[in-house]
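Some chains omitted; the rest stay in position.
Order of writing sets the labels: A, B and C. Residues in every chain begin at 1.
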C-alpha cells in the first residue's frame, strides 16, 4: 500500500453545545479539523496509508491535535513544529432557516511561517502515490504558497498523482487572486474537485440550468461543466463535483458527479437530516481518492465518494469517522437506517 | 431613538436536558423568559431602546434574571424589587407526536403584589414611543391588572402607541373573564396581535375555513377576521396574526398576516424544523413593533416579523437572540441555511 | 386488578451522548432495558400491576437496575439474585442514512444461570392474568429456555393468557434453531406479536407485496399473514404486527395490524421524527396487552398500541415513559404536537 500525502492547515474547532448561539452558553465542544487533514483522516478510516503534513506550534494544544490524528491512524511524523499559535475556528451550529456561522481565527497560525527547508520532503514523498491539497492552503500566505508550489513540483517529478479541492474562502483572498493562483496550480493537478459554486467563483465557469440559491441543480449541467474544465486545464484527467441542494440547515439533498475521459457519471441522490455538514466535501474527496487510487470504476468511485460524504453529514466533528464497510453498506443498500444489532 | 416599554412577568424556566422527560434526568437547563420580557429582548437585539418593567423579589435568582436582561441590552432600571418569589416554569421539550409540556409555578410571584405607587412611572414613560403588554399580564392578579390599567391610561395620555398580544392562558383565567377584560383593554390598544386560535377563544371571533387541529389554515380567513376585529374595536389601527400549522412538535409551518386600514398583507410561509418554539409569538410581536415603529411598510413589517419569528424557532430559550442583519438576510434570501463563513 | 408477569433479561445500556460515535467521546448515558422489562415498565406507566421476573447479580449495578424498576412502579420482589454479571449493551445512536449500532455484551450474564427451583413461582403467578415472554428469552441459554418452558406450563395450568413477541436476534441463535423452538413455544401462546420481518425469518411465512428494504409494506399482506399464522398455530387467538417503513434512521413510518377471529384491524399510520426507537416494539406489545386485558375492542387495541409505540419513538431510553392520558390524547387527536400548557 502506497502513501497518500495531504498538506494544509489543521485547526481547533470550538462550538457551543447543541444548537446554542455564541451568546448563550459557556460550554464549548472541541474537535480538530481542516480540509486536507479531514481528507487524511477519512482515508485512514478507509484503511489507506495517509500522511498529513503541516506546521504546528510547540505547545500542549498542538500536541493534543497530533495525538488526535494518531488516534485516527494518520501518519504525523513529518509535521513541523514551530511558530506561535494553533489556528482556531469557532462554529455555531445552524438549524432550519438559521445557517451555521463560522468565525475563523487562523491569522498568524504556525503554518503561515512554514519553511520547507526544515522538512523531510524526501521522506514525506517516499513510497507516496498521491498528493492532495486545496485552494485554502494556496490562499493562506505567500510562504505556504511557496511551500505548496515546491511540493507540487516535487510530486510531479516523482510521478505522484495530484488532486486539488478548489475550496474557495472569501475571507482569505479575493476572486481575482484566487483565479490566477488556482489556474496556475491546475498545471500540476490531475484530479480537480469542486462544489456546486466554486468553479464559477474561481474560474468563472458555470453549470447551466443551475441556481443554487433556488435549490435548482442540474446534473447534466455539471457534466458539461466538467468537460469544459478539463478542456481548459489540459493536465486534468478527472473533474468531480459535489452537488448540494440546501433545503435548510437541517435538510440537504446531496449528490456527486465525476467526469473522466470515459464520460460523466452521476451518483444517486441522498436526502439528509443533517447532524454536522462541515467536512462533507473533504469526505467526498477522500472517497474519490480511495476509488481512483484503488483502480475502481468511475461509477463505483462517484457512488462511493457520495455515500461516504452522505454519511459524514451524520457524524459530529470535521472528521468522517466512517468505515469502508459502512460506506459500502450504504452504497449497496437502501440507507433506511435500520438498527444494526 | 425613543424607548419601547414592555410590562409583564419574567420567569425562570427549567427544562430537562435534550428531549428527556421530567422523570428521566436530574440535569435541568435554565433560562429566563416571559411574554413581554421576550419582546423587550428581541427589540434590544434588533437595536431598539427597550425597557422592561416588572416586579422581582430581592434575592440572588432575581439578581441573575436582571443580569441576564442587562446582558441583552434591556433597560432594567425601573424594575421594582420586593415580594416573595420569582415565578418559575418547567418545560419538557416535545418531539414529533409528543407535545412539549409546560408546568407553570408562578403563583405568589413578586409581580402579583405590584403597587405602582412605588414605581417611577414618569421616568419609565419619558421619551417612550411605545408600550406593550399581553393578555397574560392582564390575567395575573387584580393588583397587576390595576397597575396595567394605570399604565395604559398614562400611556394614552402621553400619546404612546399601545400594542397588545392577546395570549390567552387557560390556567390563569377563564374564557368569560378573559373576554370581558381584554375587550375593555382594547379601548387603549392600537395594535393587536393574536395567534391562530386566541381570537376565537377570547373574543369569539373565528377565521373561516380554518381548523387548526387538522392543520388547515386560510390566510384569507384571517384577513377577514382582522377586518372584523378592527371593526369591533374602533381604536385598533393594526391587527396581526401568527398562523401556525403544527405538523408535529418537530415540524411546523409558520406565517403571519397583518391588517391595517390599507389592507391585509400575508407573509411568505416557512416550513420549520423546530429547535425551540416557546417565545415565537413574542418574537413576531417584536418584529411587528420594530417595523411599525420604524415606519416600514406593512408588507415589509409582516415579512420582517415572520422571518424574525421563524428564526426564533431555531434558537434555544425564550429569547430570540437574532440580529437585524440575520432577519433581513432571511427575508431577502432563500433560507437555505448554507454555512456562513 | 390482576398481575401481568413478564420474564426476560434486563441490561444496562451505555450510549455515547448525542449522536457521537464510540470513538468520539468519553461521556456515556446509561439506562436500563430489555424486551420484557420494557413491556413491564410500559404496563406500569399505563397503570397496570406489572411484575418483572429475571435473575440479576448481587452487586450495586444490579441494585441500581432494580431501583430503576421500582421507580417505574414495577414489582421486582420475585427477581432472583446471583450469578456473575449484569448484561450490558452499547448503543450508538444513528441519524439519517447512518443506522444505530448495537453491541451486545450479555454473554455470561446472571439470567443465563437461572434455576427456577430458587424462585417463588407460586407467588409470581398468584393473582396473575397474563404472562409475557419474547424470542430473545428463549434464545439466551438452555437454562433460561428450561425455566421458560416450566413457567409456560405453569401459566397454562393456571389459565393465564400468554403472549409472545417473536423478536429474533441473529447473534443469539440461528434461523433453524429459532424456528424449531419458537414453533414449539407457540403451543403455549395465545397472542403473538411480530414485526414486519421476523415472521419470515423464524417461521418462513411472509407477507405478500412487501419489501422492507424498499420501504414497501402492505397492510393487506399482513392481514393475510396473520390469518395464516393463526391457522398454523392452532392455539393462537391473536396475531399482531408492527409495520415499520424506515425512511432513514431519523424518519420512520409506523403502523400496527391486529388479527383476531373477528377479523383484521389496521391502525392509522404515523410519520415519526425519531428520538429513540429502541423498545418501540415492546411498547406496542404493552399497548396490546393493555387493550386485550382490559377487554377493549380490537380496533381500539391496535390504535392504542400503535399510538403508545409512536410516542415511544419520541422518548429517550428503552422504557416508554408515557401515561395513559398521553396515549389516548394521541389516539383521539391529531398528533400535531402543540404545546400543552
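Just so it is clear, a residue touches a chain if its C-beta (ideal position, glycine included) is under 8 Å from a C-beta of that chain, and two chains touch if they have at least 3 such contacts.
Keep in mind that what you see is a predicted model, and the values were worked out from it rather than measured.
**Student:** For this file, with 3 copies placed, note down how many copies the whole complex has.
**Tutor:** 6
By definition in this document, only the chains that are shown with their structure count from here on.
**Student:** Would you kindly state whether over half or under half of the residue numbers at the chain B/chain C interface are used by both copies, giving same or different?
**Tutor:** Counting which numbers both chains contribute, under half are shared, so the two copies meet through different residues.
**Student:** Rounded to the nearest 5 degrees, what is the angle of the rotation that puts chain A onto chain B, matching CA atoms?
**Tutor:** To bring chain A onto chain B, one rotates by 120 degrees.
**Student:** Suppose each chain is reduced to the average of its Cα coordinates; what separation in Å results between chain B and chain C?
**Tutor:** 44
**Student:** What positions in chain C touch 2 or more of the other chains?
**Tutor:** In chain C, residues 18 touch at least two other chains, as defined above.
**Student:** In the complex formed with chain B, which residues of chain A make contact?
**Tutor:** Per the touch definition, chain A meets chain B at residues 18-21, 23-24, 94-102, 104, 169-171, 213-215, 246-251, 277-278.
**Student:** Flag every residue of chain C that touches chain B in the complex, lowest number first.
**Tutor:** My answer: residues 18, 71, 270-275, 307, 310-311, 313-317, 321-322, 326, 330, 333-341.
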